[in-house]
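Shown here: the complex without one of its protein chains, the others still in place.
When the chains are written out, they are named A, B and C in that same order, and each has its own residue count from 1.
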């Protein structure tokens, strides 16, 4: 459905050929400074057309706050936001439309909803993510003021080219501890902070572009300075909410927290994160962080980090042998130029969804803490 | 929190040392045959103590239906279920309790809730999963009658020993198409259907047991005969609900659907699942299934399959260097014998959580279909 | 919070001095004819300034659909709707603002949110109801196609002047059976279908207008042709959802279903609704309808009817002795002309909220029916 979150809630609307896309963000605390300038930067990072690595369409995507603020401050009421669509005309159906595009949502949307829309897969259009990113920017602003929470996503893999993501690798831990959005963006549109692999990634993408093909990748995200205690066992563990959020992003195929899939090969004696007393922060910390900052579904004060794989873009301009809705065999090729790798563009979307999960988890936990203090 | 699902909902209660554990299942359709005999088998598969591969504790775990049925038929009212705990006495705290066990939930539960409990990590106790499995058995019975939905989970990796999980591998596809619970259980407690690796997995586990250590693994799950159209974009895509469910299982560290993490290396031209008209089922199907049976967040009628990594068990009997809650350095070793690999026991829990997601998704979708037919 | 409904959900935004007000309606079935023309009539009925009985402000309130439709048909995706505000400038605070207006939400909003807004009571502004009415119009269209559901609200009391609302009164039952919106509107802005009291009501309102005072009233609503089986015991009984909806309307002070408050004086032998077999509809019906069409929280196929009292408008132009936020005693009088009775304007809002409850209840029940048929 189109709402996400319990206390800090976003509800989105919009397809690619309607008048506008947007969202309503409910639960934003009152008295917070907020203007379009807080939201536009992440929307702009989300935009296609930023470089030759991505598609040349140039969307403007100017966000307009409709409600919930006055004189640059939030009122505590819902924040309505909208972004106009450039192309607001639904198109007439042509021969192309007789084909469900392979690995798009055309077929399943038609089966589920029984109607064809100009956007094909309806809400699976990438423009649906605009509302998420706008809402996430507000969540981030709140988290920043909470405890200087930092959320930074970056590309760690394109095709077979990957950064080392082993939690026991010192260099990877250094990246998790220090990476900033400025650093990520300084690497150019590839958004991989490891200069030793970033260039290979660019080459990898160019190779597939040349073949009129596409290639997937992995986005890794780290969250620093998160309070201890977030997450609501047993069903709404923090990692469960993050996984839900990440798998709701178009083209994502998975999620792993901390040591993830590779970690199953590490024996308990190495995988366990032993405690030590940290003189600087005056509290227990863990020497390693295979857990990814969450234990028993609850944040433990270490960096939370996770990775999300994005499949190769389904839209390719080489010919594909497939079938029409009517079951006739045929050949389909996308017209125009297409982005061979959407992975770098997923970076701000991953950040936004993480921020939404965290802002919600903070609000829940703070009511828990309050109640605990009342009765004990 | 302790509820999962919107229309087919389970709410669970219970820790390891209270009187009982159990659940309330709401939204079960009326008029369905249901007795304890429908539920006990999966609870028994969940039990520890089934072989030398797992811990020798022998719990009885007899489920007792409290409400919602009469003369062996459901009434449409909530099904209350309970399982008595064998050891109902909370223990007094001893020296062991001054240590938060590394990579357990002891530390985070204490930080979040401010109280120590006999179960240490409170609801992170494995006994919490009893309510899930009992509820899942009811969901499965409904799904079976819906369209003979089959849900089968099995072990595909222990430590470094793994079955091929490549979606483009014919043998793996054959397993997905044919695997049954009977086949899984016939392999003994390892629950890996591939006899060529099952034995190595047993050896791997024994090796870690000998070292007083533990090792992780991966559970893969396939769902067959699922209707087209399940899943609610944009936030409650079917894979997002599955990911949420799986990451809520204790010790799980990730989720991947279809081609998952490895799939990012497969170019779009190969990764796309081309359509063809299937004469047998008289409908469009896909030649390959890299998508894992879900496109645009909606089931497409192909097998849904996904994998979940489980970390190495945190409880090991070898000494670990760690710290007390007070920050003093010390050495901790678990007493008694401990299960070196919990992965095989996760099999029925994965099946149960999948069933709960699907039953809920079916109820949502069927109301959508009804409404669509009314207006168009 | 700003969302209502589980399957058929509306989320609203907007205050009186922001750029626009609007809503997102999620769960609208695909393939339904829908344009602004379906929505505008109820919005226009909601508008102030329709006659000398109500305030002379003339708002335009033109609704603009943003998403979710194409070529006049719904897509099954969220319907975004917006209505521009005429006065989009928040005002600077003046002396008036040092007073919390008595029985407005100024004080409680300031206490809860800690900020003053131009609309004073923030979301308690009457403009917040625009989103509800727009969403309700869509719900109604669905219900009409479901089973020709008719929802008609009307004024049954202004001050001490009232229509007989006794369920055992034949004339009242006739009104419930036959009243239409056309009939209601034909009575002029008073919206009371009983010509014998409508004129007295108008006089009553004029009397209070002359006194620079205001007066309350009661809106009664009937729902005809509703299917049997709606409502979800035990907490979401149909009357409980209706009560929730009605008490969320600004200025409402209560709710009663069927015989309501007066019915407690009717002994069981008379209050019970005996069954009989109706030859025309070929099913059991009840001879009387003290129950108000709901028994055990579930619709029984008879007319559902309920009443909602609306308090006297808090804004009056006569002087009131009160205090400033700082606690200083003072005298406050609203400037300009003000509506002495908001009750008639509540009519389309009551209808809209009823429609939203019912559309949601239908979607839930239809999934229940489907599941029941599968298993039994």
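Keep in mind that, in the parts below, a residue touches a chain if its C-beta (ideal position, glycine included) is under 8 Å from a C-beta of that chain, and two chains touch if they have at least 3 such contacts.
Since the model is a prediction, treat every value here as computed from it, not as a measurement.
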Touch assignment to the omitted chain, from B:27, B:100 or B:292, lands on B:27
Tell me which stretches of chain C touch the chain missing from the display. 1-4, 12, 100, 102-105, 107-109, 111-115, 121-124, 128, 157-160, 208, 211, 213-218, 228-229, 231-237, 239-248, 250, 253-261, 263-269, 271-277, 284, 286, 290-292, 294-300, 307, 309-316, 318, 320-323, 325, 327-329, 343, 365, 368, 372, 376
Chain A positions in touch with the non-displayed chain are 6-7, 27, 29-33, 74, 76, 141-142, 145-146, 362-364, 366-368, 370-372, 374-376
In the whole complex, what residues of chain B lie against the chain that is missing from view? 1-3, 9, 11-15, 17-24, 26-27, 30-31, 64-71, 73-80, 82, 90, 112-115, 117-118, 122-123
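Methods note: only the chains that are shown with their structure count from here on.
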Determine, using the mean of C-alpha atoms as each chain's centre, which chain is farthest from chain C. B
Dist(centroid_CA(chain B), centroid_CA(chain C)) in Å evaluates to 45
Would you pick out the residues of chain A that each touch at least 2 other chains? 1-3, 12, 112-115, 122-123
